[in-house]
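Just one protein chain is left out here, and the rest sit where they should.
Showing chain A:
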Amino acid sequence: MATDEQGIAQARHEASSDDTPPRGRGTRVRRQRVRAAWLFLAPMLIVLTAVAGWPLVRTFWFSLTDASLSSLDGAQFIGFDNYLVFDDGWYGILADPLWWQSVWNTLYFTLVSVSLEAVLGVIVALVLNAHFRGRTLVRAAMLIPWAIPTVVSAKIWAWMLNDQFGIINHLLLTIGLIDAPLSWTADASLSMWAVIMVDVWKATPFVALLVLAALQMLPNDCYEAAKVDGIHPAKVFFRVTLPLITPALLVAVIFRALDALRVFDVIYVLTSNAASTMTMSIYARQQLVEFQDVGYGSAASTLLFMIIALVTVIYLYLGRRQLGGEQ
């Protein structure tokens, strides 16, 4: 969730970023200010190095060793054996079918849940953008799923999806949609959908709020013009509204996608380490903590990091090109 908030502030920065200092007058004051700036940045940079930069380097190093949780210091360098090695057959992560299944699961989860969140988010935003009595109340209600801790929402849904006593099975049975209770979290063919259901419920408000902010900035006059010309509202939406909110929607989708690619809590609580919903984060943590194999787990972490870095670079590249094209 953390990325959600700040990613968004980025756009504004890019528009005004300008590194070249003004030349000439007041150079002494300027030099003092630059020195003060670095001094003021130092604590943040030191902390981020300690919790992000250095650990990342160490994780990569561990991935090249046979480190285990009990003997981090006595780790031996073993090259890329954790990734792939031939020893009477291929071994290593890249030869592990479970790893590839978790890669596939992660991509499937990301694609399906983010698409659903985008569509639902736009619908919710359109509703919240309409003027009606009690709008503030509805907006506050929409924020509740977002604010509930992921672990708690996973537990609540686990209870609602309980195979014997869950309210969802009860409801579906009453309506007559199913004949027998479904075991949502245990059945391998259903559990991924259960996880997606919870994630969509929790993350849609975020997408909706970003889209709503964009909707509220739209110029009124083209809508009045469309109304005067008697153009069908659906056409107005697809021709006018949707293109105008696409940038905000894209930002929301990218940040949701980055979050979904590293999904951990909701799956850990709902289905634990089941293979049918195992994602890359679950796989890596299981190796690291439960199997105590720091070397192998770090290799999985590193691969996950590289996949997310790739997505980020593509996003930044596209974002920059898009900004450049507009100017």
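A few remarks follow.
As a working rule, a residue touches a chain if its C-beta (ideal position, glycine included) is under 8 Å from a C-beta of that chain, and two chains touch if they have at least 3 such contacts; residues count from 1.
By our rule, contacts and distances are computed from a predicted model.
The UniProt record for the undisplayed chain lists the protein name "Carbohydrate ABC transporter membrane protein 2 (CUT1 family)", from the options "ABC transmembrane type-1 domain-containing protein", "Carbohydrate ABC transporter membrane protein 2 (CUT1 family)", "Phosphate transport system permease protein" or "RNA polymerase sigma-70 factor (ECF subfamily)".
The chain not shown here is touched by just one of A:L64, A:A194, A:L209 or A:M278, and that residue is A:L209.
In the full complex, chain A contacts the hidden chain through residues 1-13, 15-22, 29, 33-34, 36-38, 40-41, 43-45, 47-48, 50-59, 62, 67, 72, 123-124, 127, 130, 132, 136, 138-153, 155-157, 159-160, 162, 164-167, 170, 201, 205-206, 209-210, 212-214, 217, 247-248, 250-252, 258, 261-262, 264-265, 268-269, 280-281, 284-285, 288-289, 294, 297-298, 301-302, 304-305, 308-309, 312.
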